[in-house]
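Structure incoming, see below.
All protein chains of the complex are present and in place, except for one that has been dropped.
Chain IDs A, B and C follow the sequence of writing; residue 1 opens each chain.
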Amino acid sequence: MASEFGKKLKISVFGESHGAAVGAYISGLPAGEHVDEAELYRFMERRAPGKNKLSTARTEADRPVFLSGVKDGIIEGTPICAVIYNSDQHSSDYSKLSDLPRPGHADLTAWLKWHGSADMRGGGHFSGRLTAPLCIAGGIAKQILARKGIFVGAHLASVGTASDKPFPLCPSPKLFEELAQKSFPVIDDSAGEEMQKQILAAREARDSVGGVIECAAVGLPAGLGEPMFDGVENRLAAAIFGIPGVKGLEFGSGFAGSERRGSENNDPITLSGDRFVTETNNAGGILGGITNGMPLTLRVAMKPTPSIAKEQNTVSLSRREPAKLEITGRHDPCIAHRAVPVVEAVTAAVILDMILECEY
Amino acid sequence: MASEFGKKLKISVFGESHGAAVGAYISGLPAGEHVDEAELYRFMERRAPGKNKLSTARTEADRPVFLSGVKDGIIEGTPICAVIYNSDQHSSDYSKLSDLPRPGHADLTAWLKWHGSADMRGGGHFSGRLTAPLCIAGGIAKQILARKGIFVGAHLASVGTASDKPFPLCPSPKLFEELAQKSFPVIDDSAGEEMQKQILAAREARDSVGGVIECAAVGLPAGLGEPMFDGVENRLAAAIFGIPGVKGLEFGSGFAGSERRGSENNDPITLSGDRFVTETNNAGGILGGITNGMPLTLRVAMKPTPSIAKEQNTVSLSRREPAKLEITGRHDPCIAHRAVPVVEAVTAAVILDMILECEY
Amino acid sequence: MASEFGKKLKISVFGESHGAAVGAYISGLPAGEHVDEAELYRFMERRAPGKNKLSTARTEADRPVFLSGVKDGIIEGTPICAVIYNSDQHSSDYSKLSDLPRPGHADLTAWLKWHGSADMRGGGHFSGRLTAPLCIAGGIAKQILARKGIFVGAHLASVGTASDKPFPLCPSPKLFEELAQKSFPVIDDSAGEEMQKQILAAREARDSVGGVIECAAVGLPAGLGEPMFDGVENRLAAAIFGIPGVKGLEFGSGFAGSERRGSENNDPITLSGDRFVTETNNAGGILGGITNGMPLTLRVAMKPTPSIAKEQNTVSLSRREPAKLEITGRHDPCIAHRAVPVVEAVTAAVILDMILECEY
Partner (left out) sequence: MASEFGKKLKISVFGESHGAAVGAYISGLPAGEHVDEAELYRFMERRAPGKNKLSTARTEADRPVFLSGVKDGIIEGTPICAVIYNSDQHSSDYSKLSDLPRPGHADLTAWLKWHGSADMRGGGHFSGRLTAPLCIAGGIAKQILARKGIFVGAHLASVGTASDKPFPLCPSPKLFEELAQKSFPVIDDSAGEEMQKQILAAREARDSVGGVIECAAVGLPAGLGEPMFDGVENRLAAAIFGIPGVKGLEFGSGFAGSERRGSENNDPITLSGDRFVTETNNAGGILGGITNGMPLTLRVAMKPTPSIAKEQNTVSLSRREPAKLEITGRHDPCIAHRAVPVVEAVTAAVILDMILECEY
């Protein structure tokens, strides 16, 4: 269904960038769990814009209002509707977009699909702003998972051609926490500086740049996931490709693994105490769609922000003729670093969904 | 749900490698459509094993029997159950596997999940043999799509470190047909020879090798796909990660695009006659999850076959101690080339599903 | 999923009677359709309380606010979030209920399910107030169906032991419109007076009374519905049993038909011009789950309002001992007449959902 994922824990997102609000309908969160709102805001702050010159200057008061399902910080068991009212809208920045679809955006596809009915100002329902409600749901999911000893963390693996170190074989919750507190979420800060240079260089060139996010989850039970089309990979993939700008996804050794031999890529099985573990983790913690108890690892490719100041070729929808477009207004030269908590949020939501299917 | 994908066109796979049969329950195919069985067998033959020394010697009479839903070659409208009875089973080859899980296989995860209840001989329900019923459903989907002017084709983009040419901007149905008739499905046959060398080298080293498959669909209408989590990418991703051995997926420029600048990766919009088209196709035909009318392109990373003859470290499940494993029996040193029609099948099934949701 | 129905048109309800708001997340309504808000309010007014002494005195400003998905009265294609903010709450009326579950209510089952986490004041998420968002969605569905020549109407078939006339073989849209404009929606007003007498008698006895609603839809195409478990009856049943207070449902001759012989209950087939029709309509327009083009007819049994002023036996949850309960506050002595538009709303939503699955 449009704008919705999950089975036992279902998250349905709504809103337009320049409409009255964005928000999420969330059902299936376990009754009685506490929502630590301060922690939730800190988590949401990580994706918020306007923090530095790497991001758009637009500021948002992204405080969610719970219209239902949460009372006095406790999850009731009934469906949750969480809303973030829109306040800071500069629609005039986008006024020319309605007739000139931005290359790399959903402007044209939404117009072709809905014949112009959708309010596409600021990207409309396809705006990165829709990731804020994902962070509400995912931020709560992260809190509940942590109480079960399951931790989800992510870092910016690369920006353009600059790369961070990969996660170690078994990343610790402490590492995740350190990354969460950094303003630029990388393991190796010197690599982070190079990435920031590439972002600023793109900005100066009135351009943008893409990146890759690596995400991991530790503490997962073995045996999670159903065979073939309802495995952990399938469910995560269906959700992660819903994050605006994602164009690639790999688990474990992924594309690199396809260049290897089996003897290099197979993870030898051994024992750690009484537990079966693997010596390497090229499987990313999943075999046959089912967790093996090793860390779940995945990498997400984010395309460069399509909104760039440079002049681009497009068309006039009304006149059906070629046109030139220069996008003004505030735009991120890179969204990959702001997408780090979003990938965590979606990963956490999918994992909690699958945990709740097995355990009540 | 386990082993099942699709909404309007739903495909549910069943069977164990060494059980009585494998097959598929298929509902939602449009009544009155003709199933060209000869063409279906030719399609299924492309994934069949035993054709040459690149594949396992196991031969299968993979002729599907339609127990319901198809009468005199016509789709009735009622659910289809298509069965391939298993005949050629050498269970003794696998007898030692029950206690020694094969690294890189689902042996261990299935055992952890189901506590040993599943018949995992030959990979059980996780066997590559389960892709045969996918080819029944996908092969029929391809026939129906072709009648609507939509064509799906694929080729082996790389094996190990050897690469084929990529698809051109707009691959033709004729190119797809030529690839389908090749015993080794590559665009550039000299690249194909290098790939085959790598496969044979792996085989001689009692090892295996992975590969990448590129798939494309042409003739798609614009406007297909729902926003965020029910887009074309989400639906394809959920299904394609169900093909045994898939560990990565990218659309359009994918991971390579994340290294680029926006000005390089955005596809300029222009007109071709009265139609809006793009000059490049880094989006892989999809923006905001919705088709733009350009070819859909995706690339799938297949890991190296985990079953290798080389000795590997594993554990004894019964004694909970380290063990050595040498896998005998017949195994493909590479499955990527046999997976080419499977990727086509799954892609076609997802596309037809989404077409049927819009059109009746 | 909790509080949600529909496939192509999906309606997810949220809110608690004494929380911040009630509302609905609605996805799948066709882009470009007009929402006639004045007509929508008139429709919603039909279920509104406080109109006369047959209903509770609670007044609500049930004007829905569209947070997303509707702009300038046009459906955008993106998900709709429609909210009705709660204003008129007298929580003190219900304060004693938290420890003394009301017989016939979900108080006890919600407490057993969620261990007291849910805000059950005023019935919480199980309150009849949750039918207001159903009327938003269903009211829009009725408008869209009318543009396709499909009309849904209902009347109060009985209250207690007093019965209205049944619908004629082919009820007209004009009859539906007349019923919609009556303050007490019956075909035979003298029967309506007897019904109202029974309601008032129940009220004077500090008691309540149940009723039956008959609903019909005309203009349906033949061939709607999938076999066995996804037919029109299955989909309607799953949704209609979600209306608070519904305990029975029958299609066509229903329970009465089970007392008859086949020769009496079969509907002879004949021709009306070029169309196949039936001479009677004991099938209620559905055979094998599929519409035959005759009017769809169904009857819904509503139990008597469980909130009554009479003293009742219950238990104290905290002390686990028997207790007496006298419910004060404002309560409807009958909800069946207010439920008439709700049954229409749900029926219209299900029909539109099934229409949209076939037609785009």
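One rule holds for everything that comes next: a residue touches a chain if its C-beta (ideal position, glycine included) is under 8 Å from a C-beta of that chain, and two chains touch if they have at least 3 such contacts.
Source: prediction; values computed, not measured.
Contacts to the hidden chain, counted on subunit C, fall at residues 1-5, 13, 101, 103-106, 108-110, 112-113, 125-126, 130, 158, 160-161, 202, 205, 207-212, 222-223, 225-231, 233-235, 237-242, 244, 246-255, 257-271, 274, 276, 278-279, 282-284, 286-293, 301-308, 310, 312-315, 320-322, 336. Touching residues on subunit A toward the chain that is not drawn are 7-8, 78, 227, 357-360.
Mapped onto subunit B, the interface with the missing chain covers residues 1-4, 7, 10, 12-16, 19-23, 25, 27-28, 31-32, 65-69, 71, 74-81, 83, 110, 113-115, 117-119, 124-125.
The rule is simple: only the chains that are shown with their structure count from here on.
Averaging Cα coordinates per chain places subunit B and subunit C 46 Å apart.
One simple way to say how far apart two chains are is to compare their mean CA positions; for subunit A and subunit C this gives 39 Å. Residue positions of subunit A touching 2 or more other chains, listed in rising order: 1-4, 13, 110, 113, 125.
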